[in-house]
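Submitted below is the structure of interest, expressed as structure tokens.
Just one protein chain is left out here, and the rest sit where they should.
Presenting chain A:
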Amino acid sequence: MSALSRRRILFGGAAVGAGALLTACTSNEPDNSAQVNTNTDASANPNAAAGEKVVIGFTAPAADHGWIAAITNNAKAQAAAYPDVEFKPVEAGADAAAQRAAISTLVAQKPTVIVMLPHDGKELDSAGLEAMKAGIPVINLDRAFPSQAAFRLQIKGDNYGMGLAAGHYIGEQMKAKNIASPIIGEIPGIDSLELTQERSAGFKTALAEYGFKVANRRPAEFTADSGQAAATALLQALPKMDALWNHDDDQGIGVLAAIKQTNRSEFFMVGGAGSKAAIDAIKADNSVLKATVTYSPSMASSAISLARLIGQGKGMSDLVELQVPKEITLASETITKDNADAYAKLGF
């Protein structure tokens, strides 16, 4: 009996100690790498002068991905840079239905403008229409609505252009190295997504211009562990490779790990999206990663700036038009060692 209770005390004490240690282990440094337009000097830019108060409602999916996290952080940080903007974020929940409900709640609160990254453009088309009908301009971030009446402004990245940029970079490099029939690998993200298909289509088109094609294609799931698994399979299938395009820098952490684990270095790799880790690696030039094509979450910062202008009825000062245009598609840029410094602040 006494032995048992002593054992219990020992176990109990150990459990409490481990618990205390583990609870302390959940802390992470706060992230402060938001991409903000700090051009708020009113003397240089009349648009920056504080105007009437704008309430911006914001909703984006709660996905477990660095890019989406950066979208939300950027929007928040950009809104905080304007004294005349009140930022009202709403949790979008796990799926399109939950986000639709969230937007209804948001519309009822009558914000000046709504900025949203929909779970799915098609499924949230009706929510966009509902808000527009209620007289609230909607800014669609990245995932287009089919109805033209469902949005005031659409700002998105260029998935097809991303594939083109990666393909052209690889094509030019191969031409420079005089490799006539290179072996090219591709690691896309979740294959059923339209954005993945657009990226791959652009990549294929650009490579075809040089007479090249993809030798092997192993999709991952935008996570590092799936990237590692896909890359391991790809490297095993192609004992010799000349170039590799990995669609996403987040899964690229795993892709680079797999390359290191298999001791391969006979090829170069192009990334996608433009994460801070990827830009740093390109700058350091000590891995196979030589370039990345951007799909920048800085679009969220721009969306907030434009939402403010729309709310205040102002246009973009460099353009002739008195109002903000209806559609903006960001160009996909290629980051290499030469320009990595300039892009370092845009990494997420």
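As a working rule, contacts are C-beta pairs under 8 Å (C-beta built on N, C-alpha and C of every residue); 3 or more make two chains touch, one makes a residue touch a chain; residues count from 1.
The rule is simple: contacts and distances are computed from a predicted model.
Of "Secondary thiamine-phosphate synthase enzyme", "ABC transporter permease", "Protoheme IX farnesyltransferase" or "Multisubunit sodium/proton antiporter, MrpG subunit (TC 2.A.63.1)", only "ABC transporter permease" is the UniProt protein name of the chain excluded from the display. The missing chain, though absent from the display, is touched by one residue of A:227, A:272, A:297 or A:311; that residue is A:227. Among A:215, A:316, A:330 or A:344, only A:215 touches the chain that is left out of the view. Contact with the undisplayed chain is limited, among A:236, A:265 or A:317, to A:236. Touch with the chain omitted from the figure is made, among A:257, A:330 or A:344, by A:257. The chain not displayed touches chain A at residues 18, 22, 24-29, 31, 62-66, 68-69, 191, 215-219, 221-229, 232-234, 236-237, 239, 250, 253-254, 256-258, 260-261, 277.
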